[in-house]
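Got a structure here, written out as structure tokens. Questions coming.
In this view, the complex is presented without one of its protein chains, the others remaining in place.
So, subunit A:
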Amino acid sequence: MTTRVALMATCLTDTLYPDTARAVVRLLERLGCDVEFPDAQTCCGQMHYNTGYRRQATTLARHTARTFDGYDAVVAPSGSCAGMVRDLYPGLHRSTVRVAGRTYELSEFLVDVLGVTDVGAYFPHRVTYHPTCHSLRMLGVGDKPLRLLRAVRGLDLVELPGARECCGFGGTFALKNADTSTAMLADKMQGVLDTGARVVTAGDNSCLMHIGGGLSRLNTGVRALHLAEILASTEEEPWVATR
């Protein structure tokens, strides 16, 4: 029997990183899942919640809970959005409790639910992995993303110095405390550049937008790429840059 999975693309990935969400679809379908994309989905409310707009966050959470009601599993390619749903939804409203228990971050879903670490991927590049704060400390995904990456054929995984340190994104923190955020970003970029990797990957496009935005501004030639896109890449259908 196939697992019916609802893809929670997240507002950021839907709008700015469609390749990531397409990669999730490709990957999960390759692994035998029946993927659906509930069309009414918008935003989980994390930005409002973390910036202190709890009432509006609750409205968005209730909309999200309604949208994803009834699926076996909800998978998000984002540690922070999955963390919002799983850790914080239960405290927001009685109608947002149920979806919390069925929501997974992508690497958790692959390793814990589908029970795979080798997803048949091929990605012949030197890669370093940044464990995003919410994946690491809120969800506790541990080394699951690394186990998935180690099983990718052709991939040269190099350890990121200071990996556990925040990249400085922090949602609206990046705007409200832009100077401090940039100082944190500078150190994260230095760590990435020290590895000599051509690609920095993570399980969250918000952090990758930050790290990648800095790497691009400095013309470092290092690409920030979501874990899903690496895992979706195969020898027959290798990953190609669309921009």
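Observations
Here is the rule we go by: a residue touches a chain if its C-beta (ideal position, glycine included) is under 8 Å from a C-beta of that chain, and two chains touch if they have at least 3 such contacts; residues count from 1.
Everything that follows uses one rule, which is that contacts and distances are computed from a predicted model.
Not every chain of the complex appears here, and the one that does not is recorded in UniProt as "Lactate utilization protein", selected from "ABC transmembrane type-1 domain-containing protein", "RNA polymerase sigma factor", "Maltose/maltodextrin transport system permease protein MalG" or "Lactate utilization protein". Among A:Pro145, A:Gly170 or A:Gly203, only A:Gly170 touches the chain that is left out of the view.
For the chain missing from the display, the contacting residue among A:Val85, A:Val111, A:Leu185 or A:Val199 is A:Leu185, taking the whole complex into account.
Residues 4, 6, 9, 11, 13-19, 21-22, 36-43, 47-54, 56, 59-60, 63, 66-67, 69-71, 133-134, 136-138, 164-166, 168-185, 209-210, 212-214, 216-217, 242-243 are the ones on subunit A that touch the missing chain.
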